[in-house]
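This part shows subunit A:
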Amino acid sequence: MVEKITVLPPALELRSISKRFGAVQANRAVSFQVAAGSVHGLIGENGAGKSTVMNIVYGFHRADDGEILVNGRPVKISSTQDAIAAGIGMVHQHFMLVENFTVIENVMLGVEGGPLLAEGIAKAREALAKLGKDYGLDVPLDAIVGSLPVGLQQRVEIMKALHRGAQILILDEPTAVLTPQEADQLFRLLGRLREQGKTVLLVTHKLREIMAITDRVTVMRQGSVVAEVETKDTSPRELAEKMVGRSVLLQVQKGPARPGAELLTVSNLEVRDAQGVMRVKRVGFKLHGGEIVGIAGVAGNGQSELLEALAGMRAPVGGEIRFGGRDLVAEKIDPRGRRELGLAHVPEDRLRVGVVTSFSAQENLILGYQDHENFNRGLLMNNQAILEDCARKMAAYDVRPPQPGLRIAAFSGGNQQKLVVAREVDRAPTVLLVGQPTRGVDIGAIEFIHQRLIGLRDAGKAVLVVSVELDEILGLADRILVMAGGEIVGELSRAEATEEKIGLLMAGVREEKT
Partner candidate 1 sequence: MSTPKQLPRWADLILLPLVGLAAALLLSCGVIALLGESPWQAMRLMVDGAFGSQESIGYSLFYATNFIFTGLAVAVAFHAGLFNIGGEGQAYIGGLGAGLVCLWLGHWPFWAVLPLAVMGAAGFGAAWAFLPGLLQAKRGSHIVITTIMFNFIASALMTYLLVNVLIKPGQQSPETREFGSNSWMPFAHEILARVGLDFTATPLNLAFVLALGAAGLVWVFIWHTRWGYALRVVGQSPEAAVYAGISPSRITIMAMLLSGALAGGLGLNELMGSQHRILIDFPGGAGFVGIAVALMGRNHPVGIVFSAILFGALYQGGSQLTFDMPRVNRDMVVVIQGLVILSCGALENMFRQPLTALLGRRRKSGEGRS
Partner candidate 2 sequence: KDFSPAIVYDFGGKFDRSFNQSASEGAARFTTETGTAVREFEITNAAQREQAMQQMARRGATIIVAIGFTQASAVEKVAKQFPNVMFTIVDAVVDLPNVQSVNFREQESSFLCGMAAALASKTGKVGFIGGMDIPLIRKFALGYVEGAKFVNPSAEVFQNMTGSTPAAWGDPTKGAELAKSQFGRGADVVFHAAGATGIGVMQAAKDSGRLSIGCDSNQDYLHPGSVLTSAVKRVDVATYKAFLDAKNGTWKPGQIVLGLAEQGVDYSYDEFNRAVLTPEMKQKIDAAKADIISGKLKVSEYKVQ
């Protein structure tokens, strides 16, 4: 093995790639090599520039500067077509699928093999069957992609790349949407690819995955490569420190929970999504003061709908949500009314739901509280009060830069999230609902946000955290509910919860209720 690598030129070599988006220097002279027939990891914090550099390799973005070599030969990649021709395939962080097309149509797109579809379809069907056999990729070819679970959609993406003859396969954060078990399946698949002589470039920020499967790993921070090491010569802690640039606490610091009175009771809750599909099925649980309850589960198993129903953004079709002596469902209390009762919400999708990106920070800090008497003076809004409130929260939550008039889009992800958390937490709500509290947020801000949530718990309030990051659930929660297929399939106390147990439950393997 080792000999082979020294003999062959690297499958992919980047030389001094730079890319700037306006004010953001996303990549700064990035250079590294990927050995042929290896699985190479690329790791870095959110915003480190990983996706950008991979998009450059795939011809989706154009580098400002630098050179790309494939199999030792310099190639000019100025479009996706060039990349495909050079044998590069990519599975994007956000899938590039046409949802209302069938699998086979999606796979064919761009390589139809002729002006008419009919013959192309026949040929593609054959080729895909073979691919399926070779790699154990089993996908229903005539299913509509949008109706497939994400795990299968990902396989469609991989098939797409392989069908285009990819020798180098780039996967950008492929496991974010998978259960641990599905992730293991994916890794087995990657192993098979490596055996067949393909080169895999795995982009992630999860240390566990890097350690589990890669041969070599490149670490990026703030657009630059800061380290390149053999996986077997490193440790998670070392990688984490290289990623962040300082020593980090991989564990959340908190005292024991002291659960108090029951604050929120959910029973028999049923919720349909916009398409009318039942996404939450007869869900019931209780929240007590002084505890953080985590809801674990693979994305798309009803957590989002559950959270939206609790927050009042989506009307349930049945069931009860009792809070402060009222039934929120029967009384049809809207999100604003719930906030007034003391039920606050940090939404999962910050940019789309939690803020209005074109508004200033100051305007965003009254979102949901726009009718509050503090912010209004008679018919008009009290801009002075709004400004002062924002300035105060920015100071208290260490938001940088502390400029209330700055458009929210100009803040970094972490600071945007701090603003949202400030808005919702500062009022000390009785119950706080939080979705993906640290998605797209760097480690410094993660620590800060986690501390705020724990602070709220220690003040006797209840916090419900929904997250697809198991580490986060395990770090934060005092009690864990696992959702799969729209149901709560298990409840674990923090003490008894392990990654394996939760993983099994997430995959829908039920065990006896505790």
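The candidates were selected such that all candidates are chains of the complex that A comes from, given by their letters.
Keep in mind that, in the parts below, a contact is a pair of C-beta atoms (placed from the backbone, for glycine too) under 8 Å apart; a residue touches a chain by one contact, two chains touch by 3 or more; residues count from 1.
Being a predicted model, the structure only gives us computed values, none of them experimental.
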Candidate touching subunit A in this complex, from 1 or 2: 1
Candidate 1-touching residues of subunit A, taken from the complex the two chains share: 21-24, 311-313, 334-339, 345, 347, 349, 352-360, 363, 366-368, 370-371, 375-376, 379-381, 383, 403, 405-407, 409-410
